Structures are given as C-alpha cells and as structure tokens.
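Here it is, the structure in full.
With one protein chain removed, the remaining protein chains of the complex are shown where they sit.
Naming follows writing order (A, B and C), and every chain is counted from residue 1.
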Amino acid sequence: MTADDRPHRYAYLGPRGTFTEAALLTLPGAAEAEHLPLATVPAVLEALRLGEADTAVVALENSVEGSVPTTLDELATGEPLHIVGEIHLPVSFALLVRPGTTLADIKTVASHPIAQPQCRHWLLGNVPDAEWRAATSNAEAAQHVADGHYDAALAGSFAAARYGLTVLADDIHDVADAVTRFVVLHRPCPPPTPTGMDRTTIVAFIGEDHPGALLEILTEFSVRGINLTLIQSRPTGAGLGSYLFWMDFEGHVADARVAEALMALRRICADVRFVGSYPRADRVRPEIRRGTHDNDFTEAAAWLHSIRTGLR
Amino acid sequence: MTADDRPHRYAYLGPRGTFTEAALLTLPGAAEAEHLPLATVPAVLEALRLGEADTAVVALENSVEGSVPTTLDELATGEPLHIVGEIHLPVSFALLVRPGTTLADIKTVASHPIAQPQCRHWLLGNVPDAEWRAATSNAEAAQHVADGHYDAALAGSFAAARYGLTVLADDIHDVADAVTRFVVLHRPCPPPTPTGMDRTTIVAFIGEDHPGALLEILTEFSVRGINLTLIQSRPTGAGLGSYLFWMDFEGHVADARVAEALMALRRICADVRFVGSYPRADRVRPEIRRGTHDNDFTEAAAWLHSIRTGLR
Amino acid sequence: MTADDRPHRYAYLGPRGTFTEAALLTLPGAAEAEHLPLATVPAVLEALRLGEADTAVVALENSVEGSVPTTLDELATGEPLHIVGEIHLPVSFALLVRPGTTLADIKTVASHPIAQPQCRHWLLGNVPDAEWRAATSNAEAAQHVADGHYDAALAGSFAAARYGLTVLADDIHDVADAVTRFVVLHRPCPPPTPTGMDRTTIVAFIGEDHPGALLEILTEFSVRGINLTLIQSRPTGAGLGSYLFWMDFEGHVADARVAEALMALRRICADVRFVGSYPRADRVRPEIRRGTHDNDFTEAAAWLHSIRTGLR
Partner (left out) sequence: MTADDRPHRYAYLGPRGTFTEAALLTLPGAAEAEHLPLATVPAVLEALRLGEADTAVVALENSVEGSVPTTLDELATGEPLHIVGEIHLPVSFALLVRPGTTLADIKTVASHPIAQPQCRHWLLGNVPDAEWRAATSNAEAAQHVADGHYDAALAGSFAAARYGLTVLADDIHDVADAVTRFVVLHRPCPPPTPTGMDRTTIVAFIGEDHPGALLEILTEFSVRGINLTLIQSRPTGAGLGSYLFWMDFEGHVADARVAEALMALRRICADVRFVGSYPRADRVRPEIRRGTHDNDFTEAAAWLHSIRTGLR
C-alpha cells in the first residue's frame, strides 16, 4: 500500500495513550510505522479515505457496552471502506490521579462515555460520592486531571506516564473477560486471502414498508448454514422504524455459501453494502453444514448443467 | 425424434378406447402417427426406454382421485424419462351396456379401480344394488360386458362403438369440472424452450434420519418465490417413514430462480431427479416475486464479482 | 362399547382370508368376537357409522405402495370416524394355485391392484409370460382361481385352505421388510389415554388461493418440535391444485405442544379434521425438544398470568 521508501501510516482514535493505540501496536510492524492519532472516529476514517493514511484502526464493539454507533454508522453510510482485519483487546481500566491523591479525595471522575458503565459498580463501591464527567476520550480525561479540572480519570494504565499521573487502582472492570473488538480498515480492495477462519461484514438496508424483512434475511443465512456473530440494527435517519442491519457472520466472500447468501440479500434488500471478509482474531473455525461446502456447490452446478443440456 | 420416412410412434395405456388415447389424440399430428396401445403403464414406459416408441403418454394425476401411483413410481425410480409436455382432459364417464339392457337389469358394473370412486354417488343413486367389479382398464371392462361377464362398464363414451355397446347414461361424474392430467414423455433430452408459462417436475429423496427435510425443501422454494403446484409423498420401499417427494412447481430450469433452487435441493437431499420442464396445459403465467427475475440474479452476480475483485 | 351380553362386532375388508382379517386377529379378543367381512372400504366404514359394527379395521398405508387412497379419502371427507389404534403387519404374499398347477402352467395371475406392484419383480423373474388381472380383493382373486377363471392368485398363504388351493410359492415380495399399517376405528369418542408413545392424525384443508400454506403448516409443527411421520396430499375434488393434507405426527392431543399446534392449524387452515390420537404400533418414543414439555407450557402460562396481573 505504500511506496518503497515511505513508512506505513496508521490513523487511529487519539490522542496517544488510548486503547486504540494499544490495539494498533499489536499489529506486526506497527510500532515502527507512522502514527496519526486523530480526535474523532470520523476524522480517522476521513484521513484513510483521503489517502492521508494507509490503514485505520477503530473500535467496533465492546463485550460490555456493545457496538460503537459512530463506527457502525460511518462504515455503513459514509464513503465505503473495507475491513481487512480485526484485533481483540481485553478491557481493563486504571484510575489515574495526580500524585498524592487518595480515594477519599476524589470528587469527580472523568472518562469517555463508553468507559463509565464498564466501571459503574467499581466506582459505586470505591468512590460512591464521586460524580462522573464526560470526556471526548480517556486520554483527554487524563489531560483534564493533569490540568487539575477533575480529580481522577478512567483510562489505560499505559496513559499514566504520558500525563504525569499515577495509577491509584488497576484492572478495574465490572465484568470479567470483557473484550473490545477493533477493526483494521483499508480503502476498497480485494479481500484478504481466505484462512478457513474468516468473518464477513455487510450492511443490509431494509425498504421501509417491509416488516418481515429481517426474518427473510436470516432465513437466507440459515438455509446455507451460515452463523451470524453480530447483528445490530441502526436507524437510517429516515424516521423511527426505518433500519439498516449491520451483520457479521462466519465465512469469507470467496466461500460459495457466503457468495450465494450475499447475492440473495442483494436481490431482496433495498441495498447491501459489503464491508469486508477478513481473518477472525479468535481463530474460530466454523462448522460447515452438510451440503454447504464449496465442493457441494460445484457438484450441484455440474449437475444443473447436465440437466439443462439434456445429459440426464 | 424420428427418421424422415418413418411415422412418429406413440406408446400409451391401451387398449384402444381409453381416456389416454383420447388425450393423445389432442396432440398435433397424433391422429396420423403410429399408435402402440400397451396393457400397463410400466409397459408403455419400457417401450419408450427401449426405443420402440418415440413418445409416451400416461395419466399422472386426476383432480378427483389424485396422482397415479404407478406413473409416479416408475418416473421417480425407473430408468429416467423426461416430461416434455402435458395434456388436461375433462373427466366424464359413460355407462356402457349391451343393447337392450336397462338400469333395472344391472347387477354388476365393471371399471378400472380409478373410475369407481369418481362415479360412486351416481352409482348409488341410479343402480344402488349393483356390485362393482375391478377391471384392468375401462376398455377391458367394456370387453367383459360385451362378453357377457358383467352387465355394465364405466368407460369413455367413445369406447361404445368399438365394443358393440350402447351408452345408457353419459357425462357421469360425482364432481363437476374434474380433470385428468396426462404427461408426454421422451427419453432424456434437453428441455423444451421456455414459454414463460412452464412447469418443472422433480423427485426429491429424503435421507431416512432427517424428519425436518420437507420443511427445508419447501423453504428453498419459498425463499426464491417459487410456488408448488403438486407435492406427493411416496414410500421408497425402505420401510414405513422413508419417503420420496414428487414435486411440480412453476417455472423452467432455464429460469435462474428455479436453477438455484434445484442446486440447493441437490445439495441438501439424499438425491434429486429432474423429470422435466415443459409448457403448462393451463397456460397460467406465474407471478414473479420481487428479486427473483433472471435480471436480479444477473445483477447480483455482477455485484458479487465486483466485491470479490475489490471494485467496491 | 357393547352391551354386556353381546359380542364385540368387527367390520373389515373381506372376504375372510384377507390381510385385513389377519391384522384384526392380532387384537386381543378379536378371535372370539363377531366378524363382519365387507366388500369395500366404504362399506366397512359405513357399517361402523351406522352402528352395525363396534370397531372397524382397514389398511391405511403400505411401505411399498404408499397410502390407500380410498381409506384416506373416506376418513378425510366422509362422516367422521376416529382412529383409536394401529396395527403393523409384515407384507408377504403367496402364489395360490389349483392343486397340480406348476409355474410353467401359469398364464394369468390375479390380485388386488395393490398387491401386483409389490410382487412385480418376482413375477417377472418367475412367471415372465403371465398376464396380471385385477380383482376386487386378494381373496376374490383366490376364488377366481378356484373357479378356474385364472391360473394363480397373489394372496396371504392363510387363504389357501379356505379356497381349496395350494401354495406354489411363499414369502413373495420385491422389497424386504415391507409392512402394511392398518388402523382401528371407532365412532367419534374421547381419545385413548396417552402412553408417551402416541401418534396423532389430522386432515388439513387448504384454501385454494394460498400457495404457501403447506410451508405455514409445517412451520407450526416445527416451532413446537413435532415430527411428522406421514404427509399425504389428496385432491379435494375442487379442481387440480386444490388439496387436503393427511398428516400423521408424533404425540397425543393431550400433549400441550400438540394441542397448541392443532389450534394454530385450526386458525390458519380453511378447515382441520381431527382423526385421532392413539398408541403407536412401533412403540417409538418421541424426542421432546427443549421447551416443549407439558411442564414448559404450564410454567409459561403461569408466567403470562403474572405479567398480565402486574406481579412482574
């Protein structure tokens, strides 16, 4: 994607010190690449669209808080981008304070709105009287604490050093084994080579006047033995009751069963957007149901040909 | 199908004077062709298979008595033949007697077993004390009457002259508008050109251990907007509960929606036999559901190609 | 069902010596009861309806030849009767001849039309030149042989002595393990007590103008985990394409899942006829799917009550 003598450029939700940066750093070679921390998810995606970055990394869903609406909406309705990979990162917050602050001193705790509910019970149990304050990112929350506006910030412990703060409590999360899923994005391109452990993402737009549409869509997956791993409805903006469905499912667009299901959706939906086929971070291999291997499709096509030409 | 200087040869269920002969005579040129009236449906089909006939005509179903088991079983499991056309013939029986016989004289009435239930109420109302006797064909029943074995026969009125009998009552049938459907058969061949008013026949074999199979099969038709016009289960001979399904449905194997449904059945069933795509005798044009025109399939395939190659 | 001093009366398809009589004799006490062998299935059922018999026994389906159309149609559309039990009898024919006849002497073989296809291959292999002749019952065929009209009859070996014939070949059947299923009928009555190994029979009538009806019906069974054991479409007589469906399925009308499915069919079909819930002859116990035990229905009803009354 890059000229020989130019480092790969990664856009992501900044500032430095966010969980997104931590996710990005798990990619091979990312540490040595050029980093573009940007203030909002739309800004990150726009940098990729405009060619100012080669790759973008943004959070898509969180096992506690659910999908990230802005990411879904941008990828569903903005100028198209493709998911080419995903990263799963355990969720764990630290309570960052200025040196010397104790739990008893904390009157305000700042964080990105997504962090607050994941630590709600911990906060209630440990700083019951503290008020929560919204910040545009966890890193910004840390900056506010450093500046003295708030008493504490929920952020990754790796952010402490950057802002001159100390970690008063670590490994904070209400739910064990919480995970955030990030996606790696490119401008539209051929999908990565299938690995046998792939996921595909699409967005299906439903015509307004068709209430049974979701059942129809799920049936198209079901008859071809394809399991969904995420389904998320989002308003299209055309009034309450008009939705699009973000869908992640097992398999790769190179698989015959996935290809036929996609074509079926293309035929029955108002519109379908392909968002990508890419290796699963959890390396789960799907169970392929009787009659849905590529070989089954190939054999059936040969049989159809023999019928149409009168050979049987 | 025939050499230039040889008349076309039609095999059908005889003897001369059956309803099948009457159906056959509705085909263009059939009156001048060579006729092979044979004693049983299996014999008719075997003559076609062996090349002793060019075309066979047999009854498939009757709007009163239902499908004809022997025809279904032979076409489902015998050496393959293809349906290339169909004929609908109104059902109406005559009561044939020796000259001089009156209703009061009739103690026995003979017919093919399929004719008896279609005239049951008429018989009860008009010759309540007569006993019914089975014959191998209606024409054979007429012969038995001519020979003096029985008093009356249920047959087509056109059979009277041939056997020296008179028509004591005509237009006998318990149900108004009853119709028999005959099929025109060839040895395996390319299907006739689609007319837009076609029917397709297949036989689906279900693996023994799979009780939900029929629902699966119907779902494959339903998701592609294909209406069934006949479904008939028949035992495969492998024990009570092991079935094959004879299915007639709207459309032609040249239609994309039909082709994809057939391939799906091929993938999920133990076996599928294609029996033919052919013009409907009733010239009903199917309603083609949103998203199931050939154009929709073509557009979806182009879209899939663009995805797989990274063009969107 | 009978007055104290009167023997139980069984109507069945006679004459004496039929397979139906053999089936009947497997019932406890049937040997000592009064027997009414009658000439046709409709006559047998009419005797029961009129109170001339207490119980009727007729063949319903055969693992080779499929369902018996007359029985299905009479039970589906005649004055209602209820199935209260079933009998499975292995199918095996004997070739009955006059003493002294050899295979080489046989020019004609008579039988009920249902017997012929079950012995077709045996006949072809052993008496290839013999012609088949239809008889109204296998026992009548034996009588014809005794009278010298035909050379051989296919019937149960138990019929030989009654007609002064000898068994030239026994255990004739094209398909191993073939079974005929007979049903035991009463006038409408409360169903027999559930045994946990029961079958239920209904007839569903489809409104003419509703092509997806069968899929709807099967879905009602599927959502409640009920397996069908027989589905048979039959014309209603109202034109090609208008059908009723005979359906046998696992479970008893006393089971909650069966009751709810029946009510659903009652709501969505043009009409539904209940034909009976009765113990299975093969004593197969159904697998009851998650969430479909009677206890699950009871718990759900209690939950609903609590919601409607505001208790949760």
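Convention: a residue touches a chain if its C-beta (ideal position, glycine included) is under 8 Å from a C-beta of that chain, and two chains touch if they have at least 3 such contacts.
Because the structure is a prediction, the values reported are computed rather than measured.
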item	value
Among shown chains, those touching the left-out chain	A, C
Residue of C:D105, C:E131, C:E260 or C:D282 in touch with the missing chain, whole complex considered	C:E260
Contacting the left-out chain in the complete assembly, out of A:T101, A:N126, A:T166 or A:T219	A:T219
Residues from chain A at the interface with the omitted partner, ascending	39-40, 42, 61-66, 69-70, 73, 88, 112-113, 117, 120, 131-136, 174-175, 177-179, 181, 211-212, 214-215, 218-219, 222, 227-235, 237-242, 282
On chain C, residues whose C-beta touches the chain left out of the figure	80, 82, 188-191, 216, 219-220, 223, 253-254, 259-260, 262-264, 266-268, 272, 274, 290-292, 296-297, 299-301, 303-304, 307-312
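Keep in mind that, in the parts below, only the chains that are shown with their structure count from here on.
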item	value
Touching chain A and also chain B, the following chains	none
Chain centre separation in whole Å, for chain B relative to chain A (CA means)	57
Inter-chain centre distance, chain A versus chain C - centres from mean C-alpha coordinates, in Å	59
Junction residues of chain B - those touching two or more other chains	219
